[in-house]
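Take a look at the following structure, please.
Every protein chain but one is kept in place in this view of the complex.
Lettered A and B in written order, each chain numbered from 1.
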Amino acid sequence: ATLAPEGSTYLKVMRQLDEEIRAATDGRVKFKIYPGGVQGDEKDVVRKMRINQIHSAGFTGVGLGEILPEERILELPMLFNSYEEVDFVTSQLYDEFAAKFEEKGFVILGWADVGFAYVYSKNPIRTIEDLRKSKIWMWEGDPVAEATFKALNVAATPLALTDVLTSLQTNLVEAVYSPALPTVTLQWHTKVDYMMNLPLANVSGAVLISKKRFEELSAEDQQTLRDLGRQRMKELVLKAREDNDKSVDLMLKNGIKMVEIDPAAVEIFKTAARQAHSDLVGKLYDRALLDRVYGTLKTFREKKAAK
Amino acid sequence: METILIALVLIVLALYGKPLFAVISAIALLAFHADGTDLSAVIIELYRMAQQPVLLAIPLFTFAGYMLAESKAPQRLINLFRAFFGWVPGGLAVVTLVSYAIFTAFTGASGVTIIALGGLLFPILIKERYPENYSLGVLTSAGDIGVMFPPSLPIIVYGLISGVSIDDLFLAGILPGILMIAMLSGYSVWTVRHQNIPRIPFRLDAAITALREAAFEVPLPFVILIGIYGGFFTVTDAAAVTAFYVLVVEVFIYRDIHPIKQLPGVMRESMVLVGGILVILGAALGMASYMIDAEIPNAILGFMKQYITSKWVFLIMLNLFLLVVGALMDIFSAILVVVPLIIPIASDFGVDPVHLGIIFLANLGIGYTTPPVGINLFIASFRFKQPVTRLYAVCIPFVLILLLALLVITYWPDLSLFLVRMFSTTYNAGG
Partner (left out) sequence: MNKILDPLDRALAAVENGLIVAIVTLMVGFAFIQIVLRLWQAQFLWGDIVLRHLVLWVGFIGASLATRDDKHIGINILQRLMKGRWKHLTRALVHIATIVVCLVLVSASYDFVMSEKEFGTVLFDEVPAWMFQIIIPIGFGLIALRLLINTLREIAAIFNPLPDVEEEVA
């Protein structure tokens, strides 16, 4: 199950993976695919996986956080500056998170990040004051978003995903955040005029299999599934990034204007983001993990600068 | 064999008055049990309701509707209707159809319309000497049309699932929706032509008096409209504003409902209805979930695909299929389950995706009043205290006319696409 619609890149890759796995395991392992959220939102799918009604599903951070709250550390605001950094930290934490997911009864088939989220708005947003003045949407019940807006001292409007488009239409909200591809798929781009050129946060994702179901497979099939899964998901992440770039081009072509952020304002955003990071300590993850991620990033940046 | 036996037992129990929520739950529970799935799967589906933002609108609109019905608002509105539309032959019928369509478009669920407006219009229609069968029929089935007009929730859900521009769909639904209203209006005027409905000549002073008497109720639809389009609130908020506004107006301004003696009773009665609807909705979600798991729609479609050779045959089959789906499921489950399956096939046959959306909505809208699971039949049964079987019968002419309109909508794509071509900036004609 996945929220991704039929015909999307995501689904194409999943169908390809299904075919390859069928071939590699002589049909012993196959997927029945339910796209477009027909099985409910991610919290519902987690519930269904727990009772073994669904065996495997693709999640974004919201669903993954429902199982393992500390996974959300990969989605903290203003944490990463580039996809290189995302990939590096994710690969450092891969085995640890995979083991923790298994403790909770889920086997991770591969990370499938959706990409960086940006802010799209009806009025240009250049400073934190601009942000405070516009009515910005917040994904209802998302603790990361809540902490971020609180730290920024921005009063956001909590709404379910399904209500966002109509609310943009009626000006109930004037600004939203999302990676570029979903912005186009959900048609939000038809209701906004500006895009803030500031990667706000990474939107993570992963495909999980229920451990109970996974352990029913032979060791050989398990390995096949792990190998193929990890490989295809890596390709998927690259394709998703390409699609995001294409979506940005499409939006620019449709007349959406890119807004550059004042460097001083960026610093204010970064300070507020750091505040949000520490506000979430004890809620989603512990201080040690946050420090480790900071450390990893610091080393990575130093190495990069040295080159 | 066993399955047939169980089905027979359930059918007999249903015919002997076993509550529908229990019958549907039993089917879902048995199916999941046979499947080896944990039975809490049914509850996971039921609980999904609590994630739907629009859920709150159901009790709030219901409560507001019951307050309006309990107050003297129907009387004030009769006076108003008589003053303004009394001189038009069959005028009240047309007003009924238009107000129903607009209200349903805004509430997203036509069941709410029956509660809020049906209870209001029924006594007026009877008082104006419209036949009881006609009145029950129009008040049960007219809500179907509302799904065609913006900002109806089914249109939005369809757009989200299919990726078709919601703006285009909003434009596309308008003319087909007007066609449906026009055809039902024609039928209405024809039906009541011998009824000798009194025609009152228009008088300005009477109109002003009636308007002044209903001064606090007349703004209600405008408050909702301006609220939503002015960007002040969502449909759910509109329900909250309506409930609060009606409470203040009927209890404290008009003082039609006594806050201690009558209001608790109105709350109780309205929530009994909400409870009845909620348990059925939950059970239906459970059953739909099993059908998705078992890929039953896929199987039906795979079978269909073997026999389809042309676009027109495909459209006939699609209509039949959607009518069956609409009869068995609520409109949102139906859209969620079927749309992703049909879209690739439909594009194979060269059906315009916007036109396809309108065909979907028209079909599934009719499903509100087709047995066995036409939710409006049950809500109307509750609201008008009539047996469901009688409502089946009185709705037949209305459903037949809507089917006729559906044929026109299906085989005349330009009706749907005309406004889109004229006003849309995103629509590309080749698609």
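Please note the rule applied: a contact is a pair of C-beta atoms (placed from the backbone, for glycine too) under 8 Å apart; a residue touches a chain by one contact, two chains touch by 3 or more.
No experiment lies behind these values; they were computed from the predicted model shown.
Engineer: Which of the chains on display does the removed chain touch in the whole complex?
Structural biologist: The chain that is not shown touches these displayed chains: A, B.
Engineer: Which of these, B:44, B:80, B:93 or B:315, touches the one chain of the complex that we don't see?
Structural biologist: B:44
Engineer: Among B:31, B:60 or B:394, single out the residue that touches the unshown chain.
Structural biologist: B:60
Engineer: Using the definition of touch stated at the top, determine which of B:13, B:88, B:345 or B:408 touches the missing chain.
Structural biologist: B:13
Engineer: Please identify which residue in B:98, B:189, B:211 or B:278 touches the non-displayed chain.
Structural biologist: Of these options, the touching residue for the absent chain is B:278.
Engineer: Even though one chain is hidden, which residues of subunit A still touch it in the full complex?
Structural biologist: Contacting residues on subunit A, toward the hidden partner: 43, 47, 50-51, 66, 135, 138, 140-141, 146, 155, 157-158.
Engineer: Which parts of subunit B are in contact with the chain that was left out?
Structural biologist: 12-23, 25-26, 29, 38-40, 42-44, 46-47, 49-53, 55-56, 58-60, 63, 232-233, 236-237, 239-241, 243-244, 247, 264, 267-268, 270-280, 372, 378-379, 381-382, 385-389
Here is the rule we use: only the chains that are shown with their structure count from here on.
Engineer: Between subunit A and subunit B, what distance separates the C-alpha centroids? Give it in angstrom.
Structural biologist: 36
Engineer: Can you check the complex and tell me which residues of subunit B touch subunit A?
Structural biologist: For this pair, the touching residues of subunit B are 32, 37-38, 40-41, 44-45, 47-48, 51-53, 151, 156-157, 159-161, 163, 165-167, 228-235, 289, 292-293, 295, 336-337, 339-340, 343-344, 426.
Engineer: Which positions of subunit A touch subunit B when the two form their complex?
Structural biologist: 5-7, 32, 34-41, 43-44, 47-48, 51-53, 159-160, 162-163, 165-167, 169-172, 185-187, 190
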